[in-house]
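The structure under discussion appears below in the form of structure tokens.
With one protein chain removed, the remaining protein chains of the complex are shown where they sit.
Just so it is clear, A, B and C label the chains in written order, and each chain counts residues from 1 on its own.
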Amino acid sequence: MLIVKDLSIERLDKKIFENINLSLSPGNITILKGKNGSGKTTLLKAILNLLEPSFGSIYWKGKLLKKNLYDFYNHVTYIGDTTSSLRKLTIKDNINIWKKFFISNINDAQIEIALKTLKLDNYLNKKVGTLSFGETKKLEFLRLIMENKKVWILDEPLSNLDEDSIGLMKQTFEDHCSKEGSIIFSSHQNPGIYVTEEINL
Amino acid sequence: MNFLNKIIFFYYREYKLNMSGIQDILTNIIFFFISIFIFIFSIGPDKETISLIGVGILWTLLLLSSTLSLRKFYQDDFENGNLLIIHLNGFSFGFISILKTFSHFLFVQVPFLLSIPIACILLNIANDKLFYLFASFSIGSLILSCLGSISSSMNLMNQRNFLLGSVIVMIFSVPVIIFSVGIINMEESFNSLINILFGILLIVFAINPWASGLCLKLSLENS
Amino acid sequence: MKFLVNPSKFNEMADYLFRPLLILSIILFAIGLLFSFYLSPDDYQQGSTVRIMYVHVPSAWLALLTYAIMTIYSILALAFRIPFGFIFNTAVAPIGAVFTLICIISGSLWGKPMWGTWWVWDARLTSVAILFIIYLIIIFMNLSFENRIVREKVVAIFILIGSVNLPIVKFSVDWWNTLHQPATISKLSKPSIDPSMMTPLIIMTFAFIMIGVAIAILRIKTEIISRKSYLS
Partner (left out) sequence: MSLRFQRLLFILLTLVIILSAVLLILYNTRENVSYFYTPSEIDKSDIIINKIIRIGGFVENNSFNKISSSSFKFKITDEKASILVTFKGILPDLFREGQGAVIEGVFVDKNIFNATNVFAKHDENYMPASIKEDLKDTGYWNKKYK
């Protein structure tokens, strides 16, 4: 579905990376590995069409990504390194807003189950600003489940998580793959998750 | 239909956000009123003088207090990544800026609009001028919202000197002030002056999605 | 004409042009000042105060011209991806600001004896003041962003938006009643100035252009070099 061909990016006349090739088909997990500053986030941004590649091109479903952007955005969820939940509102409000905004077809029972497995069900009426960093990170994954899209693009999803949560992530990833979904994620450590493709930046 | 729903829930989200931080809006209004008090005390008790320069004071303070909240225009959504999430849900950056502009108008400027009658009593402005004041301010504040959108999107990546954003809004609002104060002082040419204001509104409204959209994209690219 | 958009070609051309330009501008300034102080006649109305015109008018023209060129370069840079436009904008904005300042100061020195006031808020004077503040904002923006790519593009966008002010400055005296007199020299009609006063005006204008271009060359060259050092 998603094919990246000979991608090179320069910022401020400085080469960040060169000749990246990547192809993502349903059921695949791709990991981007590299040190800090090696351009993992930059590559993810280029895939989201936020950055203009200096050379090379990206294709989505056989068409150039730029020509097919709307369809691509309909199939993709991005989780960056920030907390996208609204800090002033409670978890419940956040869930409500997302559910309506994403026009999600996930029902309340499924959300409850997800909340329970993420161990967030006790904090429903707590403001997001009072949660710990790891808990807000988990809330991000709740969004992942609620958006219910095919392609997941995750920036450093495993940092700041405890062992239990990483185990949970593994489980979620495998579930998603078995439902013909595909995942790209970046990491600076070895996650111990089964991946189909590994790209070293 | 999906798209319309998304717009509605965009505003639902803005409503929730603004209601949870309603003290910010109220602080703006309090700033506005305290400035009026200070003006009255510093000018002295002469009612004639106050009502003579009252309209000018009102406009100046409205401009200043609406630039106070500019920092929050895009900054929060930009820093927590919601801007990107909204974009990925099928809104172009230009469209986001239009939605945000209206949201700023609704939740920041309309409270000022509602508090104008009280301010008029304090400043001893005649009741028959209230209509002109309302007409000019409802158009003028939309212009200020558009300008605010442009300047705050320009200054998203500017961590050092945020006051620059206010300066940009103020320099481009000079014609707005000239014409809207003119409306109140020259009631006989109300029609042509309100048309000029409306023309300015159309121009900034047309520029807004392009300029803000470009700046938003630029900031997201390079953050 | 490639040297107008290509930094390395510009550098070659600049080395070639800088010295002659500087010398020419000094000569022109000498001749022009001689003309404007001793060889030109007094005005029938204003007496010898009219000599302020030989500084005021060229600097006003150049303030507008600089902004107009910056606008063109911003369009080139944003729409056609010519990075030289960004270099030009960064380098030239202070020059325009200085010209505007000279125009404002000489104008109020002229206004005090003739009009009887240093400053009035009519359409021409207000719009020139706004032009000056816009120049200042451009300079401050150039100083206050940390990320170069964002800074350049945001400044270019700001220049484009600010260019609304240009026609207002130029035509304010024709559109509205102002204390400032209408344009003396325009393309459509015969200039209403005597040739003996036109000569020093033209010489001074060219002197201002030469010195402006010479300073611009210096500043653009430093800007190019500073970007090169960023590379290595």
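Simple rule for what comes next: contacts are C-beta pairs under 8 Å (C-beta built on N, C-alpha and C of every residue); 3 or more make two chains touch, one makes a residue touch a chain.
Since the model is a prediction, treat every value here as computed from it, not as a measurement.
J.: Based on the whole assembly, the unshown chain contacts which displayed chains?
T.: For the complete complex, the undisplayed chain touches A, B, C.
J.: From the list C:Ile69, C:Ala183 or C:Ile202, which touches the chain that is not on show?
T.: C:Ala183
J.: Among C:Leu28, C:Leu62, C:Ala123 or C:Ile217, exactly one should touch the missing chain; which is it?
T.: The one listed residue touching the chain not shown is C:Ala123.
J.: Out of C:Met114, C:Ile139 or C:Ile202, which touches the unshown chain?
T.: Of these options, the touching residue for the absent chain is C:Met114.
J.: What residue numbers in chain B mark contact with the hidden partner chain?
T.: Answer for chain B: residues 3, 90-92, 94-95, 178-179, 182, 189, 192-193, 195-196, 198-203, 205-206, 209-210 touch the chain left out.
J.: In the full complex, which residues of chain C touch the absent chain?
T.: 41-47, 49-50, 53, 113-117, 120-123, 172, 175-179, 181-184, 192-194, 196-197
J.: Please output the residues of chain A touching the missing chain, sorted low to high.
T.: The list for chain A reads 69-70, 73.
To be clear about the criterion, only the chains that are shown with their structure count from here on.
J.: More C-beta contacts across A-B or across A-C?
T.: A-B
J.: Could you work out how far the Cα centre of chain B sits from that of chain C, in whole Å?
T.: 33
J.: In whole angstrom, how far does the Cα centroid of chain A sit from the Cα centroid of chain C?
T.: Here chain A and chain C have centroids separated by 51 Å.
J.: Would you give the residues of chain C that are in contact with at least 2 other chains, written as numbers and ranges?
T.: Only 149 qualify.
J.: Name the residues of chain B that each touch 2 or more other chains.
T.: Residues 221.
J.: If you look only at chain C, which of its residues touch chain A in the complex?
T.: It comes out as residues 148-149, 227, 230-231.
J.: Okay, in this complex, where on chain A does chain B touch?
T.: On the chain A side, the touching residues are 45, 48, 50-51, 70, 73-74, 76-78, 80, 82-89, 93, 97, 100-103.
J.: How about chain B: which of its residues touch chain C in the complex?
T.: Listed in rising order, the residues of chain B that touch chain C are 150, 154, 157-161, 164, 167-168, 171-172, 174, 203, 207, 211, 214-215, 218-219, 221-222.
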